[in-house]
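Let me begin by presenting the structure, written as C-alpha cells, before commenting on it.
Here the complex is missing a single protein chain, while all its other protein chains stay put.
Going in written order, the chains are labelled A, B, C, D and E, and every chain counts its residues from 1.
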Amino acid sequence: MPDLMEIAALRAAGKEAWIRAAVAACVDGVVEKASKDGKPYLEVQLCDARDRFALRVWSDNGQYDAAQSLAAGACLRLEGEFHVHPVFGLESRKWSFRALEGEEKENFLAGPADMRARQEEDYHFIEAEVAGLKDPRLRALAASYLEKFGPRFRRTAAARFFHHARRGGLVEHTAQMMRYAAAICTANASLHRDLMVSGVLFHDCGKLWENCVEEGGFGMPFDERGELLGHINIGIELVNSLWKSLPLDEWKEVAPDSEDVRLHLLHLIASHHGELEFGSPVQPKTPEAIALHYIDNLDAKLEMLARGYETSAPVAGRIYDKVRPLNVRLVAPLSVGA
Amino acid sequence: MPDLMEIAALRAAGKEAWIRAAVAACVDGVVEKASKDGKPYLEVQLCDARDRFALRVWSDNGQYDAAQSLAAGACLRLEGEFHVHPVFGLESRKWSFRALEGEEKENFLAGPADMRARQEEDYHFIEAEVAGLKDPRLRALAASYLEKFGPRFRRTAAARFFHHARRGGLVEHTAQMMRYAAAICTANASLHRDLMVSGVLFHDCGKLWENCVEEGGFGMPFDERGELLGHINIGIELVNSLWKSLPLDEWKEVAPDSEDVRLHLLHLIASHHGELEFGSPVQPKTPEAIALHYIDNLDAKLEMLARGYETSAPVAGRIYDKVRPLNVRLVAPLSVGA
Amino acid sequence: MPDLMEIAALRAAGKEAWIRAAVAACVDGVVEKASKDGKPYLEVQLCDARDRFALRVWSDNGQYDAAQSLAAGACLRLEGEFHVHPVFGLESRKWSFRALEGEEKENFLAGPADMRARQEEDYHFIEAEVAGLKDPRLRALAASYLEKFGPRFRRTAAARFFHHARRGGLVEHTAQMMRYAAAICTANASLHRDLMVSGVLFHDCGKLWENCVEEGGFGMPFDERGELLGHINIGIELVNSLWKSLPLDEWKEVAPDSEDVRLHLLHLIASHHGELEFGSPVQPKTPEAIALHYIDNLDAKLEMLARGYETSAPVAGRIYDKVRPLNVRLVAPLSVGA
Amino acid sequence: MPDLMEIAALRAAGKEAWIRAAVAACVDGVVEKASKDGKPYLEVQLCDARDRFALRVWSDNGQYDAAQSLAAGACLRLEGEFHVHPVFGLESRKWSFRALEGEEKENFLAGPADMRARQEEDYHFIEAEVAGLKDPRLRALAASYLEKFGPRFRRTAAARFFHHARRGGLVEHTAQMMRYAAAICTANASLHRDLMVSGVLFHDCGKLWENCVEEGGFGMPFDERGELLGHINIGIELVNSLWKSLPLDEWKEVAPDSEDVRLHLLHLIASHHGELEFGSPVQPKTPEAIALHYIDNLDAKLEMLARGYETSAPVAGRIYDKVRPLNVRLVAPLSVGA
Amino acid sequence: MPDLMEIAALRAAGKEAWIRAAVAACVDGVVEKASKDGKPYLEVQLCDARDRFALRVWSDNGQYDAAQSLAAGACLRLEGEFHVHPVFGLESRKWSFRALEGEEKENFLAGPADMRARQEEDYHFIEAEVAGLKDPRLRALAASYLEKFGPRFRRTAAARFFHHARRGGLVEHTAQMMRYAAAICTANASLHRDLMVSGVLFHDCGKLWENCVEEGGFGMPFDERGELLGHINIGIELVNSLWKSLPLDEWKEVAPDSEDVRLHLLHLIASHHGELEFGSPVQPKTPEAIALHYIDNLDAKLEMLARGYETSAPVAGRIYDKVRPLNVRLVAPLSVGA
Partner (left out) sequence: MPDLMEIAALRAAGKEAWIRAAVAACVDGVVEKASKDGKPYLEVQLCDARDRFALRVWSDNGQYDAAQSLAAGACLRLEGEFHVHPVFGLESRKWSFRALEGEEKENFLAGPADMRARQEEDYHFIEAEVAGLKDPRLRALAASYLEKFGPRFRRTAAARFFHHARRGGLVEHTAQMMRYAAAICTANASLHRDLMVSGVLFHDCGKLWENCVEEGGFGMPFDERGELLGHINIGIELVNSLWKSLPLDEWKEVAPDSEDVRLHLLHLIASHHGELEFGSPVQPKTPEAIALHYIDNLDAKLEMLARGYETSAPVAGRIYDKVRPLNVRLVAPLSVGA
C-alpha cells in the first residue's frame, strides 16, 4: 500500500473492515452544519483527481478549530481509520491531518500515476499527430497552440459534468477523438485528414477557459468569458488570435488558399455540436464537419456509458440504473467469448 | 409623372388601362423558356430597390438577341406600354430598352427618393446616437465602425427574406430598434443606455457579409463566410478586430474595465436570437441582452405585419392570408377614431 | 429601528449577532414535526408581504399549546432575539407572541411602507393613464374596472411563482408594462395607444381570481375557476361582463365600431402569451397584440433577473446560479461608469 | 338518372364516355385566365354540398360574357356533355346554363337526399339525447341552444379542412361523438353521462361562427370573431350568454350547484383540444374532460381515414398515399370474413 | 376486523388513535440507516398488493438481529400497535413478527379479496370475449395465449409506475379496454370487432416479461429482454411464436387470408403508442389501430386520475396537487345530482 492513497483506492480497500491509512486530498470547501437536535459539526469537502468525500468534524473534536480555518485549495495528508458504510459511504475516525508539503504536494497535485501516464501518452499522441500534419498552416497553428497553451490544455476538463469531467479530461477526449478521426480517414480516403485532425484538436479549445481546472488544486471555477460567450466563440477567438501570428506570407503559393483553410477550420469549431439547439450557431455543411460532430458524440457517449457501468447501481442482473444525461437504463456489454 | 418610374409606381398607375411610361430596372437574370407548344421566349427578370417583375421576350421580337445577351446587373431604361393584368400581373408591349447612363444610372442605383430620404434620416439618427454615447470605448468603437463600414452598412439588408429584405434595410431596422431602445431606457432607468444603443448598432453587423447588397445593383449574393460561420460569429470577429485598434491605454482608469465592456457587448451580439435553437450560441444572461432580444423581435415582427397587410391577399373583409414566416392569418389593425 | 420590523429587515439586521426585536408576521400554517430521535416540535410558518421564515417551537416550550392552536391567517407580534445562522437561516430564542390588534394589524396587512408607496404610485399612474384614454368605450370600460375591482386588483399577484409573486404584484407589473407601452408608442406612432394601454390593463385581469391574495393575510389560495378555465378565459368573461353595462348606444356614431373595439381588446387578452403552447388559444394577429406580447415578456423576464441577482447564490465572481424558470446562470449587469 | 345530378354522381357516370346530363352547382368564384399563348378563358369554380369542379369558358364561347358576370353564390342548372379525363378530371362541352329557381334551387341548397337524410337522422338523435338529459340546467341549456341556433348549427362544418369539412358536418361529428360518449358511459358508469353528452354538444359550438357555411350556398367565409378569438372562446361566450337566460333560481336546491355545472361544462369546451399546443388554454383536469378529448380525436381521425381511403391514390395494392394532416400512408382495413 | 389486515386498511383504521392489529406484509428490502447523531436503525420496507410502509427498528430493539437477517421476499405477520402520524405516516410500536405460513401465506400472496374478485371477474370477462371471437385464427391464437400464459398474465402489472402498477393490473387494464372496445364497436359498426378485441388482448402482452410481478411476492424485477427490446418487440415475438403453432392449413379457405390477419394484429401491437416518440416503431394506419390507441390512452389516463384523487394532496377545496405523469392539478369530478 503506498504511503498516500487515492480516495478511490481507499474506497476499494475499506469495503470489508476499518483500515488504517493515509490519504491525500484537497479542500474544496468547509461548511458549518448541525444535526437536527442542534449539535454543530463541520463538513469538510475533500477531493482529489478522480473522487471526493466529506469529512465530518463534530464540535467536541479537538481539531474543530483547525478544520474550521481550512481554506479552499489547501492540500492535506489525512491519516486515520477508514471504512465504507453501506449507506453513508466513506467514513473516518481517529484521524488527524496536516498540510502536504514539497514533493508530496507536487506529486499529489500531479494526479495519480496511471491517469498521469495515460494523459502523458495521450498528449504525446496529440503532439505526434500535430507534427505529422502536412498542411504547413495547420501544422504551424497547432504547434503554436500546444506551445502557448499546452499546460493549460493539460489541466482542462472536457466538460463540467457528464463526461471526462476531470483534470486533463480534455486531453483524453481529444486524443481518443484523434484516434477515431484517423481510423475513419483510413476507411474513407476522401476526407481531408489534416483538417479532421486539426478540427479535433481545436473543437473544444474554448474550454481552456470554460472548464479549466485551477493550477494548484482540483476546482473548476466558473469564468465570465465562458458564461457570456460560450466555448465555441472563445475557441474561434483563440484560433483567430493564433492565426494572426502565423507567417502567412510564406505560404501565399500553397494551395488551398490560407483564408479557405482558416474558414473551414473555424466552421468545424462552430458547427461541432451539430444542431442549433445544442449551441452550434451553424449546422455542419462540409463532410469533415459532419464527421467531426459524430466522432465527438461517439467518444462522449461511450465515456458516459463506461462511467455509468462503474458508478450506476445495478437494478437487476446486468441492468444499471439511469445515469445523467443518458435517459436510459444501461445493459452490460456482451462479453467476448474465450 | 417622373421621367423614370419605379416598378411599384408603374404597378399602381397601370391598374385600369395601358399606360405609356419609362421605367428603370436592373437585370437579375435571363432565362430561356418555351411555351408548351414549343414557342421559345426569354424571361428577363428585372428589379429595382423595392419591387420586381418579369419581361417576356418572344423569339420573333427583333430585340430577342439583345435581350438574350443582357448580363445580370445591367441597368436599363425600358420604355413602352404597361398594364396590370388581373392574373398575369404587370405586362408590357411595344417596348424598347437601352442601358442607363451617367447620372440617370447613379440616381437609379441610389434608390427611390423617399426610401433614400428615410434611410438618410435613419442613418443620421444612428450617427447622432453614436455621437451621444457617454462611454468613450463604445463611442470610439461605434464611430470607427461607421467610418470604416458606413457605405457597406448602408447597402446591407436586415435579412435575405421576411423583413427589411432590401438595400439599406439594416439601417432602417437598426434605427428603429435604437428608437425602441431609447424609449425603453426612459421607462426603465436601470438599463445601461450606452450598452443598449451599442448592442443595437452591432447586433447584426455580421450581416454586412451575410446579406450585403452588391454595389452596382440590387442582388444579394451568398457569401462563404456567412455560410461557414454565420453572422453572429462574423459580427464578433468584426468587433474584436475594431476593438484592437482602439487606444485602450488611454482609458485604463475609466470604469468599468474595458475588458468588461467588450465582453458585455459581445454577449449582446452572441445572445440576441434569444434561444439556442434560433442560432444564438448562448442565451441572454443580462438585462440588456434580454431587452435587446425583445426589441429585435418586436421590430422584425411589426415589419412582417406591415408587409403582410400590403402584400397578402385578403381572404375575407379585414382578414389577410398567412404570410411567411408568420404562421397566422392577419387581421387589419383597429382604426383610430376621428 | 421601527417598533415592528419586516422579516427582510430582521434578516439584514441580524447577520452579525443576536439582536432583540419585534416582528409582525402572519401565520401561513402550523405543522407538527419531530427530530429523528423523536423530540416533537411545531414548525410555525410565518410570512409578511415580502418574505417568510419558520419558527420552531419545541414541545417543552411553555408556548407550545398556544402555538399549536394558531390558525392560518392569524397576525402576530413576535418579540424576541433573532440571528441569521449561516446554515439554518433566521433563528429565534427567548421569544413570545401575541395577536396584532387594531391599527397595528391594519398597518401590517397594508404591507411595508416602501412597497405600499411604490404600488400607490403605480396605481395612480394606472388611474392617470386610464383617465387619459381618448376612446370613450375603452375609457369607460377601464374606469368601471378600477371602480368595481380596484381593491381586488391591488391585492393580486402577477403570478404564483417566478415574477411579481406578491400582493400587489399585478399593479406593479401592469404599471411598468404601461410605461413600456407608452414609450414604444412614442417610438412608433402607428400603434394604437389607447388599445395598447387598455390591453396592458386587462391582459392579466383574470388573475384577480387565479392569483388573488386573500384580504386578511398574505396567502394565495387556489381557485376552481382558475383551474378549470385559466386566467385568459376568466379575463375575457370579465371584460364581456363589464362591457354589457356600458352605455354603448351613446357611442353608436363613434368610429371605429364598438364591436370592433371589443373584439380587438379581447384579442389582446387572448393572444398575449404569444404562442399556443404557452396557453394562448390564438396567436397575435395585429400589431398591438404583437407589441403587448413582447412588453409582457420583457417586464416579466427583467423582474426575474432582478430577483435572481438578489436571491441566487453567486457561483463565482459576478456569476449567479440558475434561478427558475430561467434556465441560465446570470451574469451581473455591466456597471455604469462614474 | 335524376333530372339534376350531383357533381360526384356525374363524376361516377362519366368515367367511360361522354354523357349528356344536367348538374346543379353553386358559383364559388370566376377568375380570368389565359393559356400560355395568350388565349383568354374564364375558370368558373362550381361546387355543391360534397364536391367541386372548374368549368373552363374560352373567350370565343358565346356564353363568355354571361359567365363573366356570374356572382359568387349564384346557383346554376348546367346542362351539357360531361366526361372524366384521366388527367384533367371532369370536362364539359356543348353546355348551357341558367339560374336555378324556386323549389329546384331550394332542393339544391338543401343538399343531396342521402346526406340530408343522414344529417336529419343525426340531428334527431341529438335532439333525443338532449331531451333525455336528467340535469335540468343542462337540459334547458341544450334545448335553448338547439332552439336558437339549430339552423345555424345544421349549416356548420366541423372543420375548414381535413374532417367533416362540409355543410352539416358538425351535426354528423356531434352525433357520432354522442354515440361514442353514450357507449363509453355504458362501459364506465362512473362518468357523468349528462356532462359528457352536453360537453359533446357544446364543445365545438364556437364553430357556428368559425366554420359556418353561408345560408344561400356552400361557401364558408372567414369570420373576424373566429380569427381574433378562436372557436373555443366564442363557444364559451355563447354558453355564458345562454346560461344567463336560464331560470337558475328555480334550481337553487338542485345538486350539484348550478355554478359548478357551468364551470365543468366550460372546462370541457376549454380543454377539449387536450394540450396547450393544440389551442386549449387549459389541459383536461376531470375524467369527463379526458374522455371528451379522446372521443373527439377518435371521430376526427376515423373520418380522416375514411376520406383517405376514398380520395387518396393507392401507391401499391392496399396501400394509400399520405393524406393531410395524417402523416402516414394508409393501409386498407382488414376485411371481415364471410 | 379480519385477523390479518391490509396495509391500506390499517392506514384507514389508525387515523385517530393507536390501534392494536396484525398486518400481513412482504419484505421488499432491509437497509441499515442511522440518525444524524449516529444512532443506528434498520428500515424494513414492507409491501402488500396495494400499499407499502417502512418499519423502523432501532438498534436497542431485541428483534434487531432478526430484522437484519430478513430476506427480500419474506412474508411476515406483524402484530403491534399502529397509528398514522400526520407527518411521518404509519408508525408502529410494541410489535413482533413471525413468518407467514401455509394457507395464511397463500391467502396473503393471493392478494386482498376485493382485488382478487375484481380481477377474477375481469379475467372471466376476457375469457368470455375470447370465446366469442368469430374469426377462427384469432380465437385459437387468443385461447392458446390464455392457456399457456394465463397465470403469468394474471401476475403482470400494466406499467411499472403511473397506472395499474400492481399485480394483476394488466388484467384490469385489458378487461376495461375490452369493455370500451366493445362499446365503441357498437357505436361504429364498421370497426372489425374481432380484430379490436384481439388487439386489446395482445397489445401489451410483451409486458408479461417487462412488468411481471414475481410469483412468490410483490416485487417487479427488471428484465434484460425488456430493456434490450421493449415490450412491443417482445409482444410481436410472442404472437409470432404462438401463431406458428396454429393449424393454419385448416383455415386456408377462410377469408380474409391468415397472413393478412397476422399482419393487422401485429400492426395493432406495433402502433398502439400512437406516435414514434412514444415508442411505436410505426404510426397507426388502419381504423382499428387508431381506435386501439385512443382506448389505451383513455383507460390509462382515467386510472391516473382515479389514483390522483385518492393519493394527491388537495391544495384547496376540490383541487388536487399534480400527480406524475399528469402535468396538471386535478379538479374533483362534478357530482351527480340526487
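Definition applied: contacts are C-beta pairs under 8 Å (C-beta built on N, C-alpha and C of every residue); 3 or more make two chains touch, one makes a residue touch a chain.
These numbers were taken from a predicted model, which means no experiment stands behind them.
Under the touch definition stated at the start, the shown chains contacted by the missing one in the entire complex are A, B, D, E. Check A:Arg52, A:Arg118, A:Arg154 or A:Lys285 against the missing chain and you find that the one touching it is A:Lys285.
The chain not shown here is touched by just one of B:Gly62, B:Gly102, B:Pro221 or B:Pro247, and that residue is B:Pro221. Within the complete assembly, residues 31-34, 36-37, 221-224, 227-228 of subunit B touch the chain that is not shown.
Residues touching the missing chain, restricted to subunit E, are 224-225, 227-230, 232-233, 236-237, 240, 263-264, 266-267, 270, 276-282, 285 (touch as defined at the top).
The set of subunit A residues touching the chain not shown comprises 134-135, 176, 179-180, 182-184, 186-188, 192, 195, 254-256, 260-261, 264, 267, 282-288, 290-291, 294, 297-298, 301-302, 305-306, 327-338.
We adopt the following convention: only the chains that are shown with their structure count from here on.
Chains that touch both subunit C and subunit E are the following: A, D. Overlaying the C-alpha trace of subunit A on that of subunit E calls for a turn of 120°, given as a multiple of 5.
Between subunit A and subunit B the centroid-to-centroid distance comes to 46 Å (mean Cα coordinates, whole Å). Spacing of subunit B relative to subunit C, judged by their CA centroids, is 42 angstrom.
Contact with two or more other chains is made by residues 36-37, 224, 227-228 of subunit A.
Inter-chain contacts occur between A-B, A-C, A-E, B-C, B-D, C-D, C-E, D-E.
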